[in-house]
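Apart from one protein chain that is not included, each protein chain of the complex appears where it belongs.
As written, the chains take the letters A, B and C, and residue 1 is the first residue of each chain.
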Amino acid sequence: MCQRHGLDVHIVETPWGHGLPATEYEAILKADKNHTIKVVLATHNETATGVKSDIAAVRKALDAAGHPAMLFVDGVSSIGSMDFRMDEWGVDVAVTGSQKGFMLPAGLAIVGFSDRAMQATKTSTLPRTFFDVHDMQKGYDNDAFPYTPPVGLMNGLKLALEMIEDEGLENVFARHRRIATGVRHAVKAWGLELCAVSPDVYSDTVSAIKTPDGFNATDIVTRAADKYGMAFGVGLGEVAGKVFRIGHLGMLTDAMMLSGLGVAEMVMVDLGLDIKLGSGVAAAQEFYRHGV
Amino acid sequence: MCQRHGLDVHIVETPWGHGLPATEYEAILKADKNHTIKVVLATHNETATGVKSDIAAVRKALDAAGHPAMLFVDGVSSIGSMDFRMDEWGVDVAVTGSQKGFMLPAGLAIVGFSDRAMQATKTSTLPRTFFDVHDMQKGYDNDAFPYTPPVGLMNGLKLALEMIEDEGLENVFARHRRIATGVRHAVKAWGLELCAVSPDVYSDTVSAIKTPDGFNATDIVTRAADKYGMAFGVGLGEVAGKVFRIGHLGMLTDAMMLSGLGVAEMVMVDLGLDIKLGSGVAAAQEFYRHGV
Amino acid sequence: MCQRHGLDVHIVETPWGHGLPATEYEAILKADKNHTIKVVLATHNETATGVKSDIAAVRKALDAAGHPAMLFVDGVSSIGSMDFRMDEWGVDVAVTGSQKGFMLPAGLAIVGFSDRAMQATKTSTLPRTFFDVHDMQKGYDNDAFPYTPPVGLMNGLKLALEMIEDEGLENVFARHRRIATGVRHAVKAWGLELCAVSPDVYSDTVSAIKTPDGFNATDIVTRAADKYGMAFGVGLGEVAGKVFRIGHLGMLTDAMMLSGLGVAEMVMVDLGLDIKLGSGVAAAQEFYRHGV
Partner (left out) sequence: MCQRHGLDVHIVETPWGHGLPATEYEAILKADKNHTIKVVLATHNETATGVKSDIAAVRKALDAAGHPAMLFVDGVSSIGSMDFRMDEWGVDVAVTGSQKGFMLPAGLAIVGFSDRAMQATKTSTLPRTFFDVHDMQKGYDNDAFPYTPPVGLMNGLKLALEMIEDEGLENVFARHRRIATGVRHAVKAWGLELCAVSPDVYSDTVSAIKTPDGFNATDIVTRAADKYGMAFGVGLGEVAGKVFRIGHLGMLTDAMMLSGLGVAEMVMVDLGLDIKLGSGVAAAQEFYRHGV
């Protein structure tokens, strides 16, 4: 329990690479007899570690505890690319952005409210200096916006949604799963491991790959950008220097993924890691040839 | 010698995969004592076979024969990507397009005339129904065009030229050579051969790769497009069904090339060719790691 | 009768500002007992003079003469903006471009062939060095193109056609008629006259406006561009210096047209013509307020 901006906050710690511990959530909620907890926060897909968490399990924890707290979910790097079920999982507020699964430049924060969450905004006394969803609602009721809207991104979102519908949402999810699985085959072929500890938490949109002890994983990211013009992600926080990340979401094909894997191999060999050129690519190719 | 549109035409045949035979040009020119030959045509880079020809040698043939014919060069798939020297090689007319080395959509035919060629257009009696360079010249003299110009493509060309100058023309050539050499290493690793018969005629912008007898190379192109969303080129004319082509020019990086090689491997294995997945990619990677 | 590229050509002269003389066409066709005339050419909308011709009348002339010649129509500045009926008028070949009624950059020549015209291409012995429609047909039969297509413009054309269908083709025609009529009201208010001699030949896509004797109309175009950043058209050929042209086709609204009229007024006053500022604008406004 700590204080943030004058609010009491429980932070549920979990080792990097693990999904969120729903049983611990449940215990805390059960112990909160007076329902002082108003909101449970959960990240669906943790971008820093490539870890997917089980949001349905958080809902079950809430239900098992008979607790009325709302469920807020960070779906920034999952919504549109991985299966996310706002209604079925009883999510009250979900947030994502334009720049991940929707394949657009950064610029739109896309937020969903349940009826219950909308109701709560009417009685909440939290200060709203920057954003009040009621302004949006009033605008929408009049086919308008409460401020100058980013029209270009909104047209882009319309097109992105048409692309997703043309491909079929299930097919979009399956494509991300296939591409990610190919990456995981490559990682195994390299003799490396993911930061994510077990298959049930493997993310289909980003893989954080652990490098050997004593090796600075950030060097991979720097060299990939400098020598091969490719953008990987650095490790953040506790895993800084220990992992590098390959993003694999959005408008991506198996063919494009091979390019990323090929560059990762060149860079790792350049930096002296004991990796066989083409080994990860071949593992991914074998999977992509058969993968659905 | 044959007739085309009422003109006598010598066609110099050369086996597919070979460069143009400058000595044969020279012999024909020397035999033409009356200088009835007005123009010598040559293709700098043959897109169908991935063969580069020695334009300087054609100039030497003209000079050795003391023949006044003009030299017209098709540089469509070389200019801007491979070393081409209009003045040094005494080229009188050179033609290229916007959609190759200049990295733009198709739409602009870019033509260069030597002073001598411009002079010849003033006395030539050939009919000009579609295009007369004098219309262009008159327009340019007044900062104008003789017809509605494709402004978008012309702005694009300005930007493309700035990109090329920023990278440095020599660096652009070197990049194409490096990428193409990587492809050739991959082809060797696959146990296949280029249509181009020897290193001196290897093209740096397109590789036509021969497939084993009895195999329909066009199937590679079809499957790459259908299953992996990648565009290769089919064999044309005499080599239809016998080669497939990988284009590697324009705004291309080593990393992107690995993607094409990886797809080629998957497709060839899919179609039953005896290729080891990752083998060509690894050969290219090894080269790209060290290549300048 | 004259010779062009080895062909006998009748040129039917008509004073600038008049439409094509269908009766003269008919007389020539009737006199051609041996049917040596193979093709009748007609321009639907003459861009230099802002004159619309009656293509249906040419068809009637052909029919009245019982002459089998084909009818080729230049519809560059009419098709998509003014009523054009290829089948009803028995047009055999019609040509337009992407940069007029289709609201795109220059770059596509859009050509329609009747069945009869396609049939004729099979027996015609005219040389085809630049374009052979059979290459296109063969390509289309295989969902392909005989050469690298300008994909961007083709996607643009698809969008342009959707825009036209959304507005409704009849509405597009009506909009052009309304905007053009407003321009004609402005011209009358200025005390000037169109090059086009009578309402039946007034073009709905471009107006060529005569300036007083002794005045150089080209100065209007120069000053409009230099001082006000607006592009008018100069007079061409026989009317060079005698007219300036206002184009009013494509993605244009009444509101945008007022801008052009307002600039024309400022320029004419700047250059000393006896024009009242706002007079033409007011005449157009009055019409646009009520015009359908």
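By definition in this document, contacts are C-beta pairs under 8 Å (C-beta built on N, C-alpha and C of every residue); 3 or more make two chains touch, one makes a residue touch a chain.
Computed from a predicted structure; not experimentally measured.
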- Query: Which of the visible chains would the unseen chain be in contact with across the whole complex?
  - Reply: A, C
- Of C:T121, C:T148, C:T218 or C:S279, the residue in touch with the unshown chain: C:S279
- Note on the structure: Out of A:A106, A:L159 or A:A240, only one touches the absent chain, namely A:A106
- Of C:P199, C:G229 or C:G272, which sits in contact with the chain we cannot see? C:G229
- Footprint of the hidden chain on chain C, which residues? 228-230, 253-256, 258-260, 262-263, 265-266, 269-270, 276-279, 281-282, 285-286, 288-289
- Task: With the missing chain put back, which residues of chain A would touch it? List them for me.
- Result: 5-6, 97, 99, 105-107, 127, 129-130, 147-153
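Criterion: only the chains that are shown with their structure count from here on.
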- Message: How are the chains arranged in terms of who touches whom: line, ring, star, complete or other?
- Response: line
- Average the CA atoms of each chain to get its centre, and name the chain whose centre is farthest from that of chain B. A
- Measuring from the mean C-alpha position of chain A to the mean C-alpha position of chain B, what distance in angstrom results? 45
- Message: As a quick test, compute the distance in whole Å between the mean CA positions of chain B and chain C.
- Response: 39
- Residues of chain C that touch two or more other chains sit at none
